[in-house]
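Below you will find the structure I want to go over with you.
All protein chains but one are shown in place.
Our next item is chain A:
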Amino acid sequence: MGAFRKEVLRSITHSWGRFLAIAVMAALGCGFYAGLRMTGPDMRLAGDEYYDATELCDLRVVSSLGMSDEQVDMLRGVEGVSGVMPAYEADAVSQLAGVQYTLRYHSLDVDAAKASSCDDGMHVRSDDDDYVNRPILVEGSWPESDDECLLSVDNVWTSPVHIGDTVELLEGTQDLDGVFTTRTFTVAGFVRSSYYTCTTNTGATSLGSGELSSFVFVPEGAFAADYPYTEAFLTVDGAAGEAWPDSAYQERVDAVAQRLNDLSPRLSASRVEQLQRDAQAELDDKRAEFEREKADAVAQMDDAQAQLDDASAQLDNAAAQLSSAAAQLSSSQAQLAQGESELASGRAQHDSGTAQLAEQREQAQSAIAQAQAELDAAQAEYDQAMAQRSLLEAQLEQARAAQLADVAARLEAAIAQIDAQTAGAPDQLAAGRAELDAQREQAASQLSAAQAQLDSAQSQLDDAAARLASGRAQYAAGQQSYEQGRAEYESGLAEQRSGQSELDGKRAEAQQRFADAERQLADAQAEIDAIADKDASVYVLDRSKNLGAESFRSDAGRMDQIAAVFPLMFFLVAALVSLTTMTRMVEEERVLIGTYKALGYSNARITSKYLIYAVVASGVGAAVGIALLSQFLPWFIMNAYSIMYMVPCMPTPVNPGVAASAAGLGVGITVAATWFAAAATLRERPASLMLPRAPKAGKRILLERIRPLWSRMTFSWKVTARNLFRYKRRFFMAIIGIAGCTALLLTGLGLQNAINDIIDKQYGEVYSFNTIVRMDADEAGQEAKDAVSDAVGSDGQEFAWVSTENKIACAPDGGSEHRLELVCAQDAQQLQRFVQMRERVGGRPLTLDDGGAIISEKLASQLGVSVGDTLTLYDEDDIGNLVGDGHAVTVGGIMENYVAQYAYVTADVYEQAMGKPADFATVYADLGEGVDRTAFSDQLLSMDGVKTVTYSDETIGSYRTMLKTVDSVVVVLVVAAALLAFVVLYNLTNINITERAREIATLKVLGFTSREVDAYIFRETILLSVIGAAIGLVLGVFMEGFVITTAEVDQVMFGRDIHAASFAIAFALTMVFSGIVALAMRGKLRRIDMVESLKSNE
């Protein structure tokens, strides 16, 4: 190693402070440049890697009429399409752990998911090319049944959610039963999905507040069988091989998207045709069934009719029989009557015969009795005579016995008289008896003949009577059976009649039903025919329409923009630091340079020493800076973004191009500055170089002309003042460095203010309500609304009714489109109590009146409209495209607003613009601190027509998340600022001290105390810090403005004011840094030996 080289090497090792100053500045400049420049590409790279690893769809095809396998197959057939995953999607307001969220449900191919593997938490490997948008299972397990679901691992939940919790579906965009097979899902696990890159903005929905809270994966089986595929996720051949979102990637995707767009009319035609065909088939089936049923019914009725007719005929028959039976009966009755009368006459004859007979018998008997009597009288006379005789005989005897012969003789005489008298009597009597007997005999036979005659008549009569009785019995039986037959007939008839009327009723009913069915079928047919007229749009959406991916991409783009500006300052300061440092070095080595020259070294050779020094110093710095910061910054920024984005933060490769350009710039600047510093000295002749350089002459400065001020200044101040302007390079280095430091600090703090203001101003000043109750505009009647009014206003809370609609606004020139919420106040004054409408600058209050719409500031600036201009509002469809006719609204005022875009109108303005009255179905209310939110929600949600109850706290939460990102950015900025301040101030102070060692030593000899010496030197540093910081505050305002406008997202306006406190803090921190440097350098000041003052210059 030559002596010269050794000298070069030693010049480095013997002046680490100087070397470090250059190296650190080069490190900062190059590192920040490289780091920031690589952040954007690294983010995109990480995105690309993540998207490739999870097979994020390159294209998404959405059909407003849904899709079936037929269309999916058509998609598969498109050239360049690699994988196709048809999928279901539906939004639903859901309840989870007691809190309501608006969630988007996606179908998950559970089999494919189970078959996939993910070892590194990022790459999901699967053999199934059609398994697109692969979620990464972070916790739990894949769903085992159709009522299990997977939630986002990102913590968007207001209350803690665990595996096993239940997600309950409350309300969907359409009937939930038509979409899902279940109403509750059990949380089976947590996933990360590249389809949702951005965690703070999941998307828009027509439900609830219009913003999705998160997403849910459910098995395909959880969707109803009739629910068609809503979309298909496609991957494009070779797109994974290209880096998203480079143009090569986009070209590949665009080519396929173009083909898909070309295909889309056929897709929709096929879908319409299919829907019609399916519906027609179904309808035809229905019609056939109807016809069959109708025929059946008719046949049944005809059968019934036939039966009825049969019955009727039978009845008629029965009626005839009955009437013949009646005739028979009446004839038999007549016969019976005749028989009766004959019998009666026979009986009468018989009775008269009997009477005659009895009379005859009477006569005969009386004749016989008379004869008998005569006979008996004769008998009696005889018997009496006999008895008298027997008495006389007994007296004769007696008389004989008593020998009374006279008496006996008289008695004999009397006996003999008696005998004489009685002599013929026994015969006569016998004759009489015989005659009587004959007579009796005759009479008896005569009577018995008559009796016999009578008896035969009687038996004849009895016969007739018996016959008559049986006839009568027969008749009665006949009568009875007739009656029975009649009754049967009657009931049969009634039955038949009721059957008939029933049948008639049925027939009429059936006719009605048939007519109804016919009409329904006709309606159905009309509906089928109308399918052709339905919106059958097919949308082909690439990743730029994926909210998360696009916002990630644009944030990466923002990093590019910031990278283009920020490092400039570091480079500028690096250049100045190198310049001053190397100038000082060259000056210090003046004599050495002279010596080299005297020894015959060429200018180039001598310059090379300094250039080598500069190259080594800046090269080492650049290498270290690039190596560290190009790793750290992208990592750090992505880490910060990971609060918002689910893209895994990956080790980031050093981009050689950027690294080379950063190093080139850093080293180049330093070398240029060095050459500039060395060139002037090298031009001097060796002789003059050998002499000490005349100290830079003191000069009067402008300030001295202000006598009153100058004369009041102490010497230290005068020296300080003069010194400031004596070394212009150092002055600028210090000013720019310190200004940069302050500006960085102010930018960081301002950024924090800006985002804090979003919350503080929007929810503290603009909004004075914290609760939004939305009702279903179509369903909620006035009664329901009144009930809600009562509930909301129960504790005397104020509230305002408004109507809200999502619209798309177009600028008057028809250029850009922006989403906004059109809020129509039922009572403008009431609304203004809740929404502070004022101009941001000046704070002039605005009045919502019929003069037009009051729109939010950012919307106005995006659309480029001012008060008096007209903007056009359109409806939006599900995809966010504008549809229908525009409605012109005049801008009546532009108000301060930070979150989302609004246009506020009065009911009159609304009606004029929209051509229909507004439907006030949303309530803004300010719930007191003490009100139990959950109970309030529950109470309201149980009421008719209430769809959602949302609280601003939830929105505030998502902005707090954003703020965390900013916090870490602020940390980076503060650290960068501190480094900048340290390097610059250290360098400045170091140069000042070494250069003025003599002066300082002299002051010490003169008896200046340490404190006075410190003040003498550091006053300059502090003054420079103050000036630099003051300039930095101004610079910071611009820088913060740049960062804010670059970083601002579409729907949000960041706060525009940097708080006074931030200015104060930025300034104070700069002073603290400067103070720290001063403290650190005090030792060096102390170490300066007074003996120094005795030495000659050099």
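Convention: a residue touches a chain if its C-beta (ideal position, glycine included) is under 8 Å from a C-beta of that chain, and two chains touch if they have at least 3 such contacts; residues count from 1.
By definition in this document, contacts and distances are computed from a predicted model.
With the options "GNAT family N-acetyltransferase", "DJ-1/PfpI family protein", "ABC transporter ATP-binding protein" or "Transport permease protein" in hand, the undepicted chain maps to the protein name "ABC transporter ATP-binding protein" (source: UniProt). In the complete complex, the hidden chain is touched by one of A:Arg183, A:Arg433 or A:Arg726, namely A:Arg726. Shown as candidates are A:Ser68, A:Asn756, A:Thr1002 or A:Thr1046; the residue that touches the absent chain is A:Thr1002. Along chain A, the points of touch with the absent chain fall at residues 694-699, 714-715, 718-719, 722-723, 726, 998-999, 1001-1010, 1012, 1090-1091, 1093-1097.
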